[in-house]
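Excluded from the complex is one protein chain; the other protein chains are retained at their positions.
So, chain A:
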Amino acid sequence: MYQRERERERERDYREEMARSTGKDAQALFHSLRSAYAATPTTLKIIDLYMGFAVFTALIQVVYMAIVGSFPFNSFLSGVLSCVGTAILAVCLRIQVNKDNKEFKDLPPERAFADFVLCNLVLHLVIMNFLG
């Protein structure tokens, strides 16, 4: 019985230590991510901001659908897909413009932006047709 108490104490200590270490890990992770992100150039940060906005809008639409119901399903789909689509295109633009990507080093950023605009145009034309 005495032994079991000691075992339980040891288990508790071990779990506390793990929790503390994962907590410390998470904090360290967060910090290093933050510091690494701060080093990215402003243009990329703008694209990231746009992407975050698009995803946020999509989430709001999904919450709205969950509350109100999905009756004109095509409208719901077109709304969500327009947000998701433009977020994806923003990510693609970011990939193509980022100077650290060696695969795209001879792609001029103007061409990448022109492609981005063209794809967004097509996306929104289709969305307008699909909105119903």
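Simple rule for what comes next: a residue touches a chain if its C-beta (ideal position, glycine included) is under 8 Å from a C-beta of that chain, and two chains touch if they have at least 3 such contacts; residues count from 1.
One rule holds for everything that comes next: contacts and distances are computed from a predicted model.
Of the names listed as "Transcription and mRNA export factor ENY2", "dolichyl-diphosphooligosaccharide--protein glycotransferase", "Proteasome subunit alpha type" or "Transmembrane and coiled-coil domains 6", the one that matches the UniProt record for the absent chain is "dolichyl-diphosphooligosaccharide--protein glycotransferase". Taking the complete complex into account, A:L107 is the one of A:I46, A:V63 or A:L107 that touches the chain left out. Against the chain not shown here, chain A presents residues 22, 25, 28-29, 32-33, 36-37, 73-74, 77-78, 81, 84-85, 88-89, 91-93, 95-96, 101, 103-104, 107, 112, 115-116, 118-119, 122-123, 126-127, 129-130.
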